[in-house]
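Some chains have been omitted; the remaining ones sit where they do in the full complex.
The first chain written gets the first letter, and so on, giving A and B; residue counts start at 1 in each chain.
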Amino acid sequence: MEHRLTEKQQKKYCYSIGPYYDPVLSISPGDKVIVDTVDAFEGKIIDSTMKASDVVQLPFVNPLNGPIFVNGAEIGDTLIVHVESIKPRGPQPRGTTCLQKYFGALSPFSRSLSEPFPEIVKKLNITEDGVCWNQNLVLPYEPFIGTIGTSPRIYSIDSLTPDPHGGNMDLPDIAPGATLYLPVRVDGALLFLGDCHACQGDGELCGVAVEFPSETIVRIDLIKQQLIQWPYLETNDFIMGIGSGRPLEDAVKIAYDVLIQLMIDRYSYDKWDAYLLVSQAGRIRVGNVVDPKYTVGASILKRYLSF
Amino acid sequence: MEHRLTEKQQKKYCYSIGPYYDPVLSISPGDKVIVDTVDAFEGKIIDSTMKASDVVQLPFVNPLNGPIFVNGAEIGDTLIVHVESIKPRGPQPRGTTCLQKYFGALSPFSRSLSEPFPEIVKKLNITEDGVCWNQNLVLPYEPFIGTIGTSPRIYSIDSLTPDPHGGNMDLPDIAPGATLYLPVRVDGALLFLGDCHACQGDGELCGVAVEFPSETIVRIDLIKQQLIQWPYLETNDFIMGIGSGRPLEDAVKIAYDVLIQLMIDRYSYDKWDAYLLVSQAGRIRVGNVVDPKYTVGASILKRYLSF
């Protein structure tokens, strides 16, 4: 079955991920959902003369669609999200990136001593053919879901933080063609998603990607009674453990630890063999180095594992 | 006015700090509250043959009293908590400390590769005269509030994490005689507290202090229309900025940055003078190096500032 979650149906977007929002939609495993996401600034940065700090303010940032209630999902299951497509929508220039005063990896740390960075805004035309950076440069359109997660049991986590529930991972691999696995911590799973990026550098250095409103299509499935501690991801080519933490090496370690456990559980690897092999053939993708926790994906090609 | 918050009145303890719990008590600025806290394991570790992992499980750990609604407190105010006294209560041995499988600063990181640490439990007799470590050693009774915070606007933060709202700071300076300043993010402030420690080493290395049930007395006050970003603390002798973050140097930097801003705002310091002086006369207390964020207090003697 196919569902549509328009802006109108969503009504109010969510700024945290937790069990305290009423579901906006109920679906069943196997269903497809077409989601109209808004950008991380809720569309309020209309032109390059505006400043982010004038139009959006904590905690009302990074709006998410959802929660989507998945029938039959129970605590201890694993939710499967197939990312089918992400298309741009809305009037041009649809894309927004910007610098913020004290946010971003190279920003000054001290608010008492340092001057803030300038609040530069850059608006961008986006089509499926590319992100128009300027008249000479078109960056590839490589869209992905910046924030996606399932509800924790009793916490309500801000939409800026990635953690075992998923959340604001800003990991470019959560893209069309990928399958994401998330823990189910409450009945119905309660899926939230949004914050799509048309493209992003590794690490999302300045703290803002090319933010844009999208029509994102996901197909949902369920594995019963499989408890997972951290999200992981799969494409045709590779499997990837996902870790979020600080400092960045902790995210790397978690991601590889998840990957090793997957090799043990799904591919019957001996643990030391798995450790040795990822040390020689693992690949790291740095999602973000700017959010309250940093996110890393550690992957290995499936053809190295399957025999 | 004086209020009492007994176990019976508290009924169910809280495992997160947020706006989704109904207040258990309403008070006014100037009021005193006598709070019966339970220990971090909710009293379930009765003897040293038990294991923490058998009796308590995430997310139902580190139970807190509250929320306490403070009449007149509005978003943008500062809540003042005077810690008046902390007394042990309950049958002996009242104190509990223990090792946990993968928690604590020296625990192995990898769950896929490393064996866990042994789950050793140590029960301890506690009086106001001391913490009886063994027949030869009595540690000083130096009680403090491990977890105390006000509700975020829309988030509900797990009771294990310290952050700008306060939370699980595990900072030994939040002790009788100290005055703690916390941000008000929701009407009524919604104060939570618990997790008292009879003593604790700097950093709370193994992740568990000498946990115990207490009768804690706090007196509450309010500063109207003073927005603060991070908690700070004051005693007769010093003022202390409090920072929580990872890695630990970030907590140090935040704490000192808060302290410098206090010197600018309250003592009319030039910012560079403040930076120079704390570099020569500041003191660091490491609260915890084990929680999801680490907590540090950076202080300076008030007699260095007041002229």
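Just so it is clear, a contact is a pair of C-beta atoms (placed from the backbone, for glycine too) under 8 Å apart; a residue touches a chain by one contact, two chains touch by 3 or more.
All of these numbers come straight from a predicted model, not from anything done at the bench.
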Full complex, copies of the single sequence (shown: 2): 4
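Everything that follows uses one rule, which is that only the chains that are shown with their structure count from here on.
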Chain A - residues contacting chain B, complex: 15-16, 18, 20, 59, 109-113, 152-158, 229, 245-247, 250, 253, 257, 260-261, 264, 271-272, 274-275
